[in-house]
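One structure is given below, encoded as structure tokens.
Omission of a single protein chain aside, the complex is shown with its protein chains in their original locations.
So, chain A:
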Amino acid sequence: MRTPRVVAPFFGVVGTVAVWWLATALFHIRPLFLPAPPDIVSAFRRQPAYLLHEAWATVTETIIGFGIAAAAGLGVAVVLAASRTVERALLPLFVALNSVPKVSVAPLLVVWLGFGPRPKIFMVVLICFFPVVVATMAGLSSTPAELSDLVRSLSASWWQTYVKVRLPWALPQIFVGLKVAVSLAVVGAVVAEISNPNRGLGAVIVLSGTSFDTPLAFAAIVLLALISVVLFYLVASAERLLLPWARAITG
């Protein structure tokens, strides 16, 4: 009998948590350094409304930022890929900008955009934008030769070629970019929240540090991990739903 696909990962997770729990108990590790799993659960249950409220702030920043970055990244890539000249003019600039560690501009964003959610959203956009641009451009320039020949032999116009072949062919790669971006998106939101801690789970982690409430910090971290995983799977399932053929050409 074959075991369902979820069994092995399930035992992997349960086993890891068990080892962690056992280690904290055996070596008498104080919760200040490494809280045991039950400490984290009780930290959450002490103030669930507060934590969920802050988590929601992080989620909205992440989703808005990711949405803006995806739209802008797609738009920019489409324009860049349309013309060799524009591509050659702007691509080096993008590569240079992309190699700037985005985390380092977090404090500047506060100066430019104030203390509200805007600098956080902007940080998410900064982090998500480039993977989308790069993946989309790669996708748009990866049309197989035989498909280009095919539409050329039919005397297709530039626009027909673009809409009927190049763009759809790029979609699987665009989703690769979106998946990379969405897994970085939460990082962007938290980094911005930590450098300017007024709202969100990043702020919770900073505050718990000042009050030596390590279990609370861990509760926030667990929530962040959950948010990240859920957002990733949302994008991945959107891909599976919209592009059932993508596995056939990437596999």
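The working rule: a residue touches a chain if its C-beta (ideal position, glycine included) is under 8 Å from a C-beta of that chain, and two chains touch if they have at least 3 such contacts; residues count from 1.
The rule is short, and it goes like this: contacts and distances are computed from a predicted model.
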**Complete:** According to its UniProt record, the missing chain among "Hydrogenase", "ABC transporter ATP-binding protein", "Formyltransferase/hydrolase complex Fhc subunit C" or "Phospholipase_D-nuclease N-terminal" is "ABC transporter ATP-binding protein"
**Fill in**
Answer key for A:Gln160, A:Asn198 or A:Ser237 versus the chain not shown reads A:Gln160
**Chain not shown: contacting residue from A:Leu147, A:Ile194, A:Leu207 or A:Val222** = A:Leu147
**Positions on chain A contacted by the hidden chain, ascending** = 144, 146-147, 149-156, 160, 164-165, 168, 171, 243-245, 248-249
